[in-house]
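Sharing a structure here in structure tokens format.
What you see is the complex with one protein chain gone and the rest in place.
By letter and in written order, the chains are A, B, C and D; residue numbering begins at 1 in each of them.
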Amino acid sequence: MKKDVLLKIENVNSGYGSTTVINNFSFSLNKSQILCITGRNGMGKTTLIKTIIGLIALRSGSIIFKNEDISKLNSSSRSIKGIGYVPQGREIFSSLTVEQNILMPVFTRKAFKYGVKNKLRDIYNLFPVLEEKKNNNGSSLSGGQQQQLAIARALIFNPEIIILDEPSEGIQPSIVSFIGETLKKLSNSFDTAFLVVEQNIAFISQLKSDCILVNKGSNVKTLTASQLSSVEKARELLSLESH
Amino acid sequence: MATILETQSLTKKFGGFTAVDEVSFNVQQGEIRFLIGPNGAGKSTFFKLIIGNHEPNSGTILFKNLNIEKLKMYERIKLGMGVKFQTPSVFSELTVLENLNLANNLNQLINIENVLKDFSLVNEINILAGDLSHGKKQWLDIALATLSKPELVFLDEPTAGLSFEETEKTSEIVKKLNKQGITFVIVGHDMDFVKQTASKVSVLHLGKIFFEGSVSEVLSNNGVNDIYLGIS
Amino acid sequence: MKKIITLIITSFLSIILFSNVLFAETIKLGILEDETGNFAIAVIPKIHAYELAVKEINAKGGVLGKKLEIVRYDTQSDNTRFQEFARRLIEKDKVDVVFGAFSSASREAIRPIIDKAKMLYFYNNQYEGGVCDKNVFVTGAVPEQQFSTLVPWLMEKYGKNVYTIAADYNFGQISAEWVRQIVKENGGTMVGEEFIPLDVSQFSQTIQKIQAAKPDVLMTLMVGAKQASFYEQQAAAGLGIPMGTSVNVGQAYEHRRFAPPALENMYVTVNYIEEVHSVITSGEYHEKSKDFMARFKAEYPDEPYVNMEAANAYNAINIYALAVEKAGTTEKAKVIEALESGISFDGPSGVVSIDPKSHHGSHTIFLVEVGKGHKVSIPKVFKDVQPYWLGEAGCNLPEKADYSQYTPSKPPKS
Amino acid sequence: MLNLIKKNKLPFISFLILSFFPIFIDSYYLSNISYFMCWTFISLGLALIWGIGGVLSFGQTVFFGLAGYSFAVISINFLGVVGVGIWSVFLALLITSLFGLIVGYFLFYGGIYDVFIGIVTLAITLVLETFLQQTAGPEYTIGTARLNGFNGMQGMPTIGFQELKYGRLEGFTQYYFILTLAILALILLYKFKNSKLGLIFLATKEDRNRVASLGYNVQKVQLIAFVISSLLAGISGILYTNWGGYITPSSMGLVSAALPVVWVAASGKKDFFSVFIGTIFLVWLSQMLAINGAQFAIIAMGLILVISTRFFPDGIILMFKNKLIEKVKWLQS
Partner (left out) sequence: MIMLFNIVYQFGDALSFLLLSAIGLAVIFGMMKIINLAHGEFITVGAYGTVVSAKAFNLPLPIAMAFGVIITIIFGLILEKLIIRHLYGRPLDSVVATWGISLIVSQSFLVIFGPSLEGLQTPLGNFKLGDYSYSEYRIFLIFFAFILLGLLYILFMKTSFGTLARATIEKPEIASSMGVNISNVYSVTFAIGAGLAGITGALYAPTMTVVPSIGQAFIVSAFITVVTAGASPFIGLIPAASFLSAVQTSVTFYYKATIGIIALLFSVILIIRFLPKGFSGLITKEK
């Protein structure tokens, strides 16, 4: 283990009602690292993410973020600690303008009021289309623009980690690859770590990151970036043929 | 082969914005036609115009040589169409079986077991559809659209959120149903799925048909690359 | 937590279920009054008056040697409750007589049940008049008693142009009809008439309509708490036209509850209000009212106001007791016969006699003026005012049983 | 039939008990329970469109009132004509369902949904209430029947065969008639729910558009259910009018309009049997509280409603029913 571990998940169990979805799941994520999580549907990827950000209660195990056990905190407190979230399906606030969507997380953080203008400038430089439409309603954006907005909304408060759930879903290929490049750039230049749940192999191999394969709520194997360098090879390694 | 669906100068405006701009489009019987294009190109609007969710501002829609643009959605469906919308919209408070029974809109004798087998839903027959995994919801949704063996089926993003294995399986299902006589028009972004499945691809851009051709023609077209695929 | 709550609810219900107690043989008086809901304000003194009368009669040994016993239900100002409880009184409690109801609608709600069961019923409220029913006796005042005294007096004092605003339902419409007729008989002119739904509580438009018509006298036949808001609003707008009414002051004592000048310059005819003994400083009415008030306040010291319906309720119980005494039985037909023989009771505001033909009572009518600072004066007293109209119009209950309600435009003879 | 009983032991037993009730109770309780049962039909109708189809109508009382008034007007006009008490019921129900058809057509084919349906039906019932309140004058006479404004109508004949000894809907006859009608209504409602039409209607609650995309005329299905529910509300209105010999505009007021919604929601809107029992229970409860609770009756009623929604979101009667079936093995099918 490296010294600068940012997020550490240990033996996590969680689920809905009487069914357990996540079984003794463990992994860790370092500063400015990009880590993918993949696997078939219904295997618990989204449940895992929601457990980490606090939308689903943890049954046992621990979630350590910046050397602090955050598993007892509610989701808003975890967010304040520095966890950003880009939900599946973007979940843009349709009644807010684009700029209000971006700034919304800042309004709950007193400490971030200063310097927010510069941060906003950075974000607009990163995603120029958002500046163009900053006074439009969130609902008026196309899918690809909404995905950029969802990332911008997570970036605004300088979180140490951003968790993305299926960022390529329903997005045209050119924007998917643009988003991939943006994530890499951010992890390099801003030291932001990314945890990406993804099923799009091309996108995974573009990110050049390690990847955890999930099956039935458990961590099956971890593949390194080099193993996933080509799409064909990745496909082979990530397939869960007949168990 | 006969033309099953044809639109002539189909136009839809929202306020000052023209979402679908004089699109003339036709599909032959037996095709698996893909409709791709950038986000906001008008694919979903176009698709909703054909099935009757939106009313066009002008233009005509011919299905089996019948003018259908004045018909309500359910009337068009009864003529022999099937639909799956973008987000999986199965009836979450009904069981899988009840969902399938509901989809049997002509009260035909249908071998439900075969359908369940085709869509890998055999073990979930009495489960509430809301409790299915995302992938199984997608399949159930396609099953609903195709159950009563319509001649033409529209699928909007049938593989969104599916793993590549599930995508392959979906492709097999579509091809199997196609062999049984169902013509497909599929909207989607998943180029893997397109490559595995399509017999012909139409690219929509800014409300117009930008390019039409086979998969390889589309992939090698520079214009399509610029506006959509982004492979440099 | 859920278990505890379930337990509480269950035990609560079982207490309710088994709390009915049996009583020894008495004369049972069923009372249906709105202890809660919209009409509670005017009805609570009425309930106390029933209780006072019963207590006094029982203290004197009861009637025919039997004690009077009240069986009372809270009808919650809800017509369906009246129906439910009228049946309960008749079929389960097997009462000898029913008293009660405030609004005309609630009286009409129970009349079919009363008539079907041939129950004896006393309605003790001022109302729009016209009930000609073999089983029903009315001790409240009716329009001919209140308007034939009030309207001519007002017209003489202030002028002949009259404007009426009235609640848009039976009471208001029929009362307005009476006003119209009396104004015409006395050579006046109706310069306007407006009917207002019971739900209306805002009156700016009404006030301006009145100002446009420039009346000398404004008749305000407004009913309920929402419509009573008119008075504050007309005062705030500075309307300043003398007003006359048959309902306010005497029922819900608005002159006490509203800050002046809301009701200044208001004239009402009532058959009783508690000020009778303090405003009239000597004589018969002073003495009787003072005595009644003293007994009432001894029993209910917190009563905010003893209104005319309290006096009517008090009279009703006493009239019934006299009739039973006279008939020598509580058998309904005999009691009705006794009542039709002309029973009189000397009550808080003088003698009330039952008119055999119409089953309504005669009254002393006090013309009340609400002056500056809501100071009450009584410029005129009308003695022994008869409920003449129904009898003249053709209602003759001892001769011909009837079960209807009539209006001036639809009298019994037509 | 046997199968039906086997599958529904609890309702069957309840109805068995209800049908033997008259042996044990006196005429007052008989008429009082009949009265409680009068209200169950409007609740069942609301449970049909709201519990199954997700359509919350806040103005079912308009059908209640319309049926009551139609029955009163028709039967008074033809007093003395043979069988008036019976065929005027059918005419009144015909008028009510025609009105239900018009309102339903306006709602569903006009594209009105969700809370807007509630407001539109509430507005319609308040219009009728406001109009009827001011019809005291002689000009508001239909044939020989005076509408009589706020004070309400009376003088209609008792439903039934006037000549026969037990031919009129009062006492025993009334009790058994209403009970039979309720059982019939419940069976038909369950039949509807389990039919294809019922399945379609149930599905419209979740996603109308998807149902239409499966080739069904959603509006037509909703309209059919709405007309059935207006008819049921009408049955309540006529039974109530007959019970008290009286109908008044206030049965269409805001308070009256809210009551069925409260009964249905507090009982458990998804289950017809719970709604049937719950309506009887809640009407009885509020009467008992009024008799014994004095000033605190209304407060207690309010508390019960608040607590039941807070702790038993699916309805208190449905919760009890499920608990009972869970505990008593024998009741399970």
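General remarks:
The definition used in the following text is that contacts are C-beta pairs under 8 Å (C-beta built on N, C-alpha and C of every residue); 3 or more make two chains touch, one makes a residue touch a chain.
Computed from a prediction, not measured in an experiment: that's the story for all the values here.
Annotation: of D:Met252, D:Leu285, D:Met301 or D:Met319, D:Met301 touches the absent chain (contact as defined above). Residue-wise, the contact with the chain that is not shown comes from C:Gln202, picked out of C:Gln202, C:Ser377 or C:Ser409.
The chain not displayed touches chain A at residues 53-55, 74-76, 78-80, 85, 87, 91, 93-96, 100-101, 103-105, 107-109, 140, 153-154, 157. In the full complex, chain D touches the hidden chain at residues 50, 56, 106, 110-112, 115-116, 119-120, 122-124, 126-127, 130-131, 133-134, 254, 258, 261-262, 265-266, 295-296, 298-299, 301-306, 308-310, 313.
By the touch rule set out above, chain C reaches the unshown chain at residues 36-38, 40-41, 44, 168, 194-197, 199-202, 204-206, 208-209, 211-212, 214, 225-226, 228-229, 232-233, 235-240, 252, 254, 256-262, 304.
Just so we're on the same page, only the chains that are shown with their structure count from here on.
Following the contact convention of this document, no chain is adjacent to both chain B and chain D. Chain nearest the geometric middle of the protein is D, using mean C-alpha positions. Averaged Cα coordinates give chain A a centre that lies 75 Å from the centre of chain C. Measuring from the averaged C-alpha position of chain C to that of chain D gives a distance of 35 Å. Computed from the mean C-alpha positions, the centre of chain A lies at a distance of 53 Å from the centre of chain D.
For chain A, residues touching at least two other chains: there are none.
Of all residues in chain D, none touches two or more other chains. Taken together, the touching pairs link the chains end to end in a line with two free ends. Contact between chains, using the touch rule, shows up for A-B, B-D, C-D. Interface of chain C with chain D (complex): residues 1-2, 5, 9, 12-13, 16-17, 19, 35-36, 73-76, 78-81, 83-85, 87-88, 91-92, 104-105, 107-109, 111-113, 116, 168-171, 173-174, 195, 197-199, 405, 407, 409-410.
Across the complex, chain B meets chain A through its residues 37-40, 86-87, 132-136, 157, 160-166, 189, 191-192, 227-231. Per the touch definition, chain D reaches chain C in the complex via residues 26-29, 31-32, 35, 130, 133-134, 136-138, 146, 148-152, 154-155, 243-246, 248, 250-251, 255, 285, 287-295, 297-298, 300, 304, 307, 311-312.
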